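Let me begin by presenting the structure, written as structure tokens, before commenting on it.
All protein chains but one are shown at their positions in the complex.
And now, subunit A:
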Amino acid sequence: MSGSARSSFRLPRIPAVPLAVLVGVVLGALLVLVSGGDPVAAYREILIGALAPANWPNTLNWAVPLVGMTLVAAIPLRGGMVNLGGDGQLVVGGLVAALVPLYLPGPGPLLTIVAIIAAMIAAGLYASIAAWGETRFGIPMLISSLLLSYPAIGVASYIVGFPLRDTTTGLAQTVMIPDAARLPTISGPLNVGLILMMIVAIAVVFYDRRTVGGYELRMRGLNAKFAGYGGVSLGPQTVRIMFASGAIAGLVGAIIVLGSQYRFQDGALLSPGYTWSGLMAALLAGGEPLGATGAGLFFAALQTGGFAMQRETAIPRVLTMVLQAIIILFLAIRHGVGRRAS
């Protein structure tokens, strides 16, 4: 604001996000150079691996859970709240989605639908516990949502490790879900989960821009005291928003289990780190759902490209995670990502 009158020289104004990406790419290239690799080859492989038409299905398949977990983080963030419990909610959803078709009778497609709905409700309720703890007892959701992940992960691990274990394999996992209850595939690795996630993303953007609830959530994010004073009951809103956020995490878990893994395997939902990539993407866009979806897609492309780079060159795919982190850090330095309006 206080631009000095004397300084006539100014750097050309590059919008924050492209600039951060540029800085990340340059620093990443230096990193590759220092470790004796060829940065041009590395970036070429990332680009081809992510964006060559033949690889689109892979990128999209990776994007479905990542964008899903981005929305999980973005929805509460829009209202100035943080849900760090994506991992736990993902596991609750995944486990429920596996157990419904395995242990309930009924025709396959119906079981799929019931499994998805049950997974969403279970994960949504699980996320609501943190909201309830904050509104009822004042336990900060930032902490409780994260801590609640551990019992969920632990209990799920026990269930598939002991009572409901597939004893024909050596791993802690359930038996395979019957073919009839799996999500129909579209082509290659892509399944109906892609369409479900597109619907969810559109619905979230619509909610944010065109509904009363979206308005109230945005106002809360800009000034929670103002929203409360204006007649928005913050407690019930917290519970509703966390339920929605958790339900989407549950959907992500269900899509992975019913659409690609066909069973619940201990740790398999968490090892790709969707929750944390999603959280970063949501932070990148300040919780604005359309921007967050874009950032989620970008990270998905980056990570998919990373796999290709690791296959084709000697450079480990950790580089793409480093890029991701640099971009976020740089944005945080320049523009205070996630800083509350004062």
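Definition applied: contacts are C-beta pairs under 8 Å (C-beta built on N, C-alpha and C of every residue); 3 or more make two chains touch, one makes a residue touch a chain; residues count from 1.
Rule of thumb we're sticking to: contacts and distances are computed from a predicted model.
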Chain not displayed: protein name in its UniProt record ("Simple sugar transport system ATP-binding protein", "Monovalent cation/H+ antiporter subunit E", "Quinol oxidase subunit 1" or "Chemotaxis protein CheA"): "Simple sugar transport system ATP-binding protein"
Identified contact with the non-displayed chain, of A:Glu45, A:Glu134 or A:Glu216: A:Glu216
Touching residue (missing chain; options A:Ser35, A:Thr169, A:Thr185 or A:Ser233): A:Ser233
Touch list for subunit A against the chain that is not drawn: 1-5, 210-216, 218-219, 222-223, 225-233, 235, 341
